[in-house]
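Shown here: the complex without one of its protein chains, the others still in place.
Letters A, B and C mark the chains in the order given here, with residues in each chain numbered from 1 onward.
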Amino acid sequence: MTKDDPILTPRDTDIADAELHARLMRTWTSPPGLWAAIATVDHKVIARRYIATAFVFLILGGILALAMRLQLSRPEARYISPDRYNQIFTMHGTNMMFLFAVPVMEAMAVYLVPLMVGTRNIAFPRLNAFSYWMFLGGGLLLWLSFALDTAPDVGWFAYVPLSGPEYGPGKRADLWAQMITFTEIAALAVAVEIVVTVFKQRAPGMSLDRVPVLVWAMLVMAFLVIFAMPAIMFASSTLILDRLVGTQFYNPAKGGDALLWQHLFWFFGHPEVYIIFLPAVGMVSTILPTFVRRPLFGYMLLVGALIATGILSFGLWVHHMFVTGLPRVGESFFTASSMAIALPAGAQIFCWLATIWAGKPVFRVPFLFVLGFIVTFVLGGLTGVMVASLPFDTQVHDTYFVVAHFHYVLVGGAVFPLLGAVYYWFPKMTGRMMSERLGKLSFWLIFAGFHLTFFPMHILGLIGMPRRIYTYQPELPWAGLNLFVSLSSLVLAAGFLVFFIDVVRSRRSGLPAGRNPWGASTLEWATASPPPAYNFAHIPVVFSREPLWDEKDALPVTSGLRTDRRELLVTSLAAAIPQARESVPEDSLWPFFAALATSAMLIGSIFTPWAVVWGAFPMAVTLIGWFWPKGTKEEMS
Amino acid sequence: MKEQAVLDVSRLPLHGMGAASPTWWGTAAFMLIEGSGFALAVAVYFYLMSLAETWPIDAPAPDLAPGTWLTAILVASVVPNMLISRWAKRRQLRRVQIGLVIMTLLGIAPLAFRVYEFPALHVWWDDNAYGSITWTILGLHTTHILTDLVDTVVLTCLMFTRHADNPRRYGDVQDNAMYWNFVVLTWLPLYVCLYWVPRL
Amino acid sequence: MKQYPVAVRLASAAGAVVVLAMAAYVGWAREPRTFRLPPPLQAGLNDIKLMASGIGGAPPEAFFAMGKPYEAGSFELSQGKRLYSWFGCAACHGDGQGGKGPSFIDGWWLYGPGLVSIVASIRDGRPHGMPAFRDKMTADEIWQLAGYIKSLGAYSAHLSAPGRNDDKSPIPAENRAPAEILFDPGPTPHHPDQGPTP
Partner (left out) sequence: MRSKLNLRAGGLLLALPLCGCNGTQSALHAEGQAATALKGLILLIVLVCALVWIAVVGVLFWALLRRRTEFAAGNKIHDHRLRLAVYSALAATAIIVAGLTVASFYATRALYSSHPPDVIVQAKAQQWWWQFTYADSENRPLFQTANELHIPVGKDVLITLEALDVIHSLWIPALAGKQDMIPGRRNEQRLHAERQGIYRGQCAEFCGIQHSHMALVVVAEDEDDYAAWLAEQQKPAADPITAEAEAGRAVFLGKPCAACHTIRGTAAKGSTGPDLTHIGSRQTLGAGLLPVTRGSLAAWIADPQTLKPGNNMPLVPLSSDEVRQVSAYLEGLR
């Protein structure tokens, strides 16, 4: 069956560590140089790029937020024109959701999942490279349009008819819709990779009940992406069709419907929140046990809660449409389903509390962010219960109360864990520790700044301030709180500034980390920091949920993989029994070309539908080039 | 950390076939994505139908002939498709080659009927929402036929080169066959939607 | 170690340039939105030099000073589209296909297809029933409306042409160039921007 002669091919059996390292490096590293960097398919390199790019977008989005706070700091201010302000809040929302939150969570998955399941690269590494280039293309498209004053100005939700052909002149809304396509292609690609990596590339012995919670969270997130993102792709494509070739999807006079857009958008939009939040749950569940020196309490309950959240998230999109005048019975159902999601969320919180209770806390920076997360997210979750109540929502919908609510959920529920995760895994990614002192400073600034900025917004909403207004009149009682919020946002910004200073400083001159500086239990800490290109010299064998805590003397590993080509283990779905020694693709420029061709087609089709036709040819060429065998060692079997 | 070898994997095959192969799972995941897309299109079809006073809006029900012929061809194509999959599993190169040529032809044939399906709707995409959704569904499905056709053509060429006799290629053929089955399978509800629901 | 050949590098550089160029195209096709036209410019817009026949003429200096926004600016065109319905143009001209008044998309322009002629028609009125809108619209509104009407009759849709309206209109969306779809020009050659000359 195999032409792979065990005598003639070089194996990783019975060679000294140094020699093995040298051989594997020869096989797995990318050569230096710009073009090789573009061609690389190493999941760690791509993930680092992805994360760095997403954080750049976070900074840009944060600057937009400060600009908005400047404009709102006093009534009838004229710092920013209404047209520009509408672009800014649209950009802020779009950027934070599509270019920061989702990509950064997926990027963390791209970095961590292969390491945590003990494999050497993500499944479909070239698709991974392609995904990054598409993401970058979408981000550049959006920000370039902002620089040229043609940024979308219809809100990140782009409700028709405001974004439709009659009321959205020019290409602004089309740019928004096409940016969606870019980022969704990128997100879907990563989702497929995560699913397959988790299903087929886990280390031998890592049966489903030994999978780390973070990996479970990323898996559920990937499935949410797979089921939710087609809705927004369909919505944004039909919007472009309406604008470009005059289809009537959203024209009530010709059988279309304005609410159809909202149904499609929120059928995606609500799971989107969990696409961002579930990875954070995974991060918290990973960081927490390390700092209380105890295995996570209620593993099964937590995993069950993750899956339940994922399923439930598709049943509550209508709570974004409570005031659109839908039939009342249906709306009441959605009140109940929206409230029901408090149960799995509660289960998660209680498991973490129990873990802390039973453990011995060590107050390091990642743990602080986790604590900040619990305090903040519980508040955000409770205001979520409030807006889930239909009658309550009729008063606070589209007000600053909702702005406060989702910032508590998204910043408190996802950004805090993410920052904690950066502090936690920075040593793994770079080999250097971040500063404990600066970390604590940035935590307290961000924590205090966040609450001072966003808590008053609850009150602003209740006393009548609607969202998405570029100014308000002096006789309205909002000026004082708005000024306070604007000033507090500076504290928050200062916290992020300290964080970024710490990142830059530690990257150059942080203390060396070593393999496992936190004494953590999961597999990514079993290899060097930063991990070599091949991740693990030998693929580990897993016998428990906390392999590094339970295997104190020596890590059980496999042997017998070839060293002269990129080889890894494929295992069975449930029990992770080895099935094959699969080889994985080497570096290639084709994904980059394919991304260029796809970008050209997508941007062209904003202007003419024929771009789909002529754009298909370069795409076909690049895809054929991508998949056509080159006769390398990796392609033999 | 010290390592201790507990498992020798050198005897494992170099490529897993079927569900043991990551590519199979990747194809399945993409089918899931596209399946959600189709399901959504059908949902939108029924949503718009529920809003309309008459359905189809300002148009007669579409002509059955081209769509039904196309359906027949698609359904018929499943037989050679299954055969290819079986031959690929057994690694019978010659048969796979012949099968792929046949499947290429069976990929082009539906396109010829598809060209007549659009006018058979008796409505333009910009006439009303009914026209918009029917054209979109047809267009969406056509892109799937097209992409699978291109995939089949490339595979056919590949199977006539020196790269052909390789378990990986046979896996590709199987995945391609699976994807074609998906294209056929998703068409059936779309066919019912487009041609029979307006006649209810 | 793998070195990429020059052709590959050139190809990818060329690809990147193409994508950037398309992005710049987006910028080129940008739509500056002027909400408040300073009164002197507004006054300047009235200085059209119409030929004695009332057909054709030269646009005023102000029009060039502003960068000729009314023919290609998507915002101005869409404003013109809204003015078309607000000022009741449809009462005589229908959705562009004409009625009591002439059609805009049949390829025939009684007073020529020039923007200045259209402005003059709207502003000063024409015999046989076209009223003067001089006292009903401001100068820039007249230019916006004229730009839209001209685009309505164009044979190939401009990039920044507005789309369809949310209404029952039977004509195709403006960015599909309804003039070309609805009117068969016959053997008469036509100017691609303006429709066939009468």
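The working rule: a contact is a pair of C-beta atoms (placed from the backbone, for glycine too) under 8 Å apart; a residue touches a chain by one contact, two chains touch by 3 or more.
Being a predicted model, the structure only gives us computed values, none of them experimental.
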{"item": "Left-out chain, listing which of the shown chains it touches", "value": "A, C"}
{"item": "Among A:Ala354, A:Leu438, A:Ala494 or A:Ile624, residue touching the chain not depicted", "value": "A:Ala354"}
{"item": "From A:Pro161, A:Pro230 or A:Gly246, residue that would touch the chain that is not displayed", "value": "A:Pro161"}
{"item": "Residue of A:Pro31, A:Pro466 or A:Pro530 touching the missing chain in the full complex", "value": "A:Pro466"}
{"item": "Interface residues of subunit C (partner: the chain not displayed)", "value": "33, 35-37, 39, 42-43, 86-87, 133, 135-138, 140-141, 166"}
{"item": "Subunit A residues that touch the omitted chain in the full complex", "value": "81-83, 86, 153-155, 159, 161-162, 166-167, 252-253, 257-259, 293-295, 297-298, 301, 323-325, 328, 332, 335-336, 339-340, 342-343, 346-347, 349-351, 353-354, 356-361, 371, 374-375, 378-379, 382-383, 385-386, 389-399, 462-464, 466-473, 475-477, 480"}
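Keep in mind that, in the parts below, only the chains that are shown with their structure count from here on.
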{"item": "Centre distance in Å when subunit B and subunit C are each reduced to the mean of their C-alpha atoms", "value": "44"}
{"item": "Where subunit B touches two or more other chains at once, by residue number", "value": "126"}
{"item": "Per-residue overlap in subunit A, given as positions that touch at least 2 other chains", "value": "242, 245-246, 248, 251, 254"}
{"item": "Residue ranges of subunit B in contact with subunit C within the complex", "value": "126"}
{"item": "Footprint of subunit C on subunit A - complex, ascending", "value": "31, 35-36, 38-39, 83, 137, 140-141, 144-145, 148-150, 161, 164-166, 169-172, 175, 242-246, 248, 250-254, 587, 589, 592-593, 596-597, 599-600, 603-604, 606-607"}
{"item": "Of all residues in subunit B, those that touch subunit A in their complex", "value": "1-16, 19-22, 25-26, 29-30, 32-34, 36-37, 40-41, 44, 47-48, 51-52, 57, 125-133, 135-136, 150, 154, 158, 162-163, 166-169"}
